[in-house]
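One protein chain omitted, others in place.
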Amino acid sequence: MAQAPAIQLEGVTKRYPGVVANKDVELTVNSGEVHAVVGENGAGKSTLMKIIYGMVRPDEGTITINGAPANFRTPKDAIDAGIGMVHQHFMLADNLTVLENVILGSEPRSGVMIDFEGASERIRILGQTYGLRLEPNQKVEKLSVGERQRVEIIKVLYRGARILILDEPTAVLVPHEVNELFDSMRDLSEEGHTIIFISHKLDEVLSIADHITVMRDGQTVGSTTPAQVDARQLAEMMIGSELPSPETKESTVQDKVLLDVSDLDLLSDDGRPLLEDITFAVRKGEIVGIAGVEGNGQAQLVDSLLGVAPTATGTISLAGESMVHLTTRERRAAGIGLIPEDRHRQGLLLPSPLWENAALGHQYKEPYANGIWIDKKGSREHTAEIVRRFDVATPTVDVPATALSGGNQQKLVVGREIMANPTVLIAAQPTRGIDIGAQAAVWEELKTARAAGMGILLISADLEELIGLSDTIHVLFEGKLVAKLNPAEITPEILGSYMTGAGEKKAS
Amino acid sequence: MTVLVDRYREAGRRTRIVVIALVAILVMTIAELVTGTSDLTSRSTASAALRLAIPILLAGLGGLYSERSGVVNIGLEGMMISGTWFAAWGAWMFGPWEGVILGVLGGAIFGLLHALATVTFNVDHIVSGVAINILGLGAMRFLSSIVYTPETGGSVIQSPPIDGLPNIDLPFLAGGQLFGWNSPDFFGWLENLELFFLSDVAGILRGFTGGINWLTLLGLALVPITVWLLWRTPWGLRLRSCGEDPWAAESVGVRVLRMKYYGVIISGMLSGLAGAFLVLVQAGIYREGMTGGRGFIGLGALIFGNWMPVGVFGGSLVFGFGDSLRFRGPEVVRSFILAVAIGLVAYGVYSAVRSRLRAAIVQIVIGAAFLVYYLQVVEVSNQLLAALPYVITLLVLAAASQHLRMPAADGARYAKGEAR
Partner (left out) sequence: MKSGRLLTAVVAPAIALVIAFGFAALALLLVGIDPITAYREMWVFGTTPESLIITVNNAVPLFVSALAVAVGFKMGLFNIGVEGTYLLAALFAAYIGAQFSVTPVLHVTAILLVAALVGAFWAWIPAYLKVKRGVHEVIATIMLNYIAFALSAYLFLNVFRAETAGLTVATDLIPETGWIPSLNPLLTALGIEVRAGANLHGFLVIAIVLGVGYHYLVNKSRFGYDLRASGINPTAANASGVDPKKMIIRTMLISGALAGLVGIAPLLGFYHQYPQDFPRNYGFNGIAVALLGRNNAVGMAFGALLFGFMQRSALILDLRDVPKEIVTIIQGIVVLAVVIVYEVVSKYVQRRVIASAAAATDFDPVTSGVAA
């Protein structure tokens, strides 16, 4: 007895101004199956999931859920049809409790009020059944990343979802949390739930999925199973050609120390240690990697080095000169560059033209400034240089930064920082969220800058990037540097386990 | 002493505020003993403080609904102005209760405009609020020019006098009437015993429970109603989620835009009610400028109260007290100055115990300055007194602005379907 597939998509197309996000997509997901959708950034996976979840309506094509045609107008329709989505960027209100977040929009009633006890009970039962333990009355802001993901999953199960969509669920987890998640996923699958998950971590996909669909440039280019392919083949299907690799060839590290940090401490407002005893050095021609899962002190480290967190104590010297009493502007003028981890938040003025964005961080010196005035002509010429050399796709230097794609915005930021020739460049998550082409370009530029003698502090959670680019890797865990590793001697698994504080695990 | 101080430091924000309130009353009692007046903590001062607190409370609660839904509302003043005008007009044309309803509607209209600008058109919330205030002033002046002419007994800036609403006493606590029977007056009895500190507290509470208006009761009732509505009902949870994370709310099907409209319109209604209160309970007339910035003071109460209804109530009491001082006569003001002096010196001692010597010295010096001022002033000029409520608001906010937690997405730009 053939059961209708849980999800069937045919000919689905979605256009946005300037880009076709999904083109003629075909997808079949069977009931009770764990189905992975893989593709590089910008391949259209997220848009497709939003269509299935009712957040976005397709321009063409049909969607069939459990054999019945579906025409979702809002997420509520999808929820009613038994579909639940766990977003990559969690949709949780920090200031509300776990229970409030879970029941929001589907509150159980007791008369006119909320039935808190009933909800609490249900959450506990769901938690026990699927290994997703949570404390209902805790505020979400106090939860770890892994726990927050559990809240998201309970959220969809609470609403009776039988089909779960997980968008890059392991992007923010460390290996042991990933294992817990996969255990839960197997429990769910055994109970008859269908799971679609998007990922670009091919090893994980191969270990958990029953079926894999590959997307590229908005289209489905292949459908296979783990038995039939390996990671390399999958990757090549994803980009349609040979993989770029960040591997370095020969060492360019010199002896001179450019950035010397010792005993750096930072306390939060209520006295909790955010950074403890941070000590490391960046030499000329060296890329020092700081590996760590987000939220372990990276942002605080960057702020302390920049001088934005003025209460840090310890020594920070740039090329032998102490920087601790310098303001942010003085530190930047002394030669610290920054590629921020969130370009929208810390790196760009979105409504401003590109040439004003190029000046950001350098607006006090040439070629952007001339005395007390801004040198518009000099800025525009220099920006054109950046655009040309770093291959930023834009018609002019006057378009607002918001008009550029994420990858091009990042290229602009990387370009302006590298061309300012800093002594030490802080690169925080420099290739996050950009397509593989831009990623390869950024890696090349960082390597070139290193070869020319720049010192680079690479702060990243991308294991391949860290191992491929760094000369030395420190691991940042809960505000402390817990390990110093040689990238030539470790694998991503080992690095990952250090990042969770588990110490060295025997390679299996 | 250090043990007490440590226990206090560890207590939560609420306990600390209660302790501060009791200490404040104690300080004022002492000041009264010195100056020989009893008016700082008498029932009539408390009564006046409550009466002046209600419009601030209503405006503050209005701001709460709006900001909890994610929309900053600076336009509370303009909505209140609209409330005053429409309440007066309604009372003049029809009767006092009709005035109340029309006042509420008058505020709601401007609330609707603010919602339209901010929620539908995504105008910056503060800019829209400022525009609403300007429009409110201009529109009410225009309406007055048409409706109130010398023939009808008014002018561009004033309406003819109108009937207000009746007052009542609460039964059992303040000797109110129950179906014609005079109930006992507990707080009055306690007050008359003239026990140090206890009778002063009783006097204050008697002032809060006797001679109060139905609208006052309504305003006070709105505090627990708001707590219940926002924290115990599905509607309230959804409203709050829009102010904390509208994108999360949208992802589970909450109709965020609609909830924001509700929040802002309710804030208009409550501000309009505040205006109606000013006209019908306090002044008995509409006069241009009678709101006197109370919409903004209400906003101050909201911030002071950390966006929680009980906190807003506490803040409005403090600011209402400040508002009432200038009407109480020169002796009371002198007592207050002495109380401030004593309070500052006491705070200086507290800072010294906590080893914050520089702060302690500053506080004691300023306290001494107030003491000197007290000793040589006879009557504080009326013009300066007019500034008192605003000075108090400013100082309270300056002192209490740490550890505040506004709704996470308050003021955020949200458009349906857009990413964060």
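Lettered A and B in written order, each chain numbered from 1.
One rule holds in what follows: a residue touches a chain if its C-beta (ideal position, glycine included) is under 8 Å from a C-beta of that chain, and two chains touch if they have at least 3 such contacts.
Bear in mind the structure is a predicted one, so any value in this text is a computation, not a measurement.
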item: Touch criterion as defined above, residue of B:69, B:128 or B:216 at the omitted chain; value: B:128
item: Sole residue of B:101, B:156 or B:257 that reaches the chain not shown, by the stated touch rule; value: B:156
item: Given B:139, B:218, B:283 or B:408, the one touching the chain that is not displayed; value: B:139
item: Sole residue of A:106, A:328 or A:423 that reaches the chain not shown, by the stated touch rule; value: A:328
item: Chain not shown, touching residues in chain A; value: 17-19, 306, 308, 327-333, 338, 340, 345-352, 356, 359-364, 369, 372-374, 376, 380-381, 384, 387-388, 392-400, 402-405
item: Missing-partner contacts on chain B, residue numbers; value: 74, 113, 116-117, 121-124, 126-128, 130-132, 134-139, 141-142, 144-146, 156, 292-293, 296, 299-300, 303, 381, 383-387, 390-391, 393-394, 397-399, 401-402, 404
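What we mean here is this: only the chains that are shown with their structure count from here on.
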item: Centroid spacing, where centroids are CA-atom means, of chain A and chain B in whole angstrom; value: 46
item: Residue ranges of chain B touching chain A (in the complex, touch as defined); value: 228, 232-234, 237-238, 240-241, 244-245, 247-254, 405, 407-408, 417, 420
item: Contact footprint of chain B on chain A as seen in their complex; value: 55-56, 74-76, 79, 85, 87, 89-96, 100-101, 103-107, 109, 112-114, 155
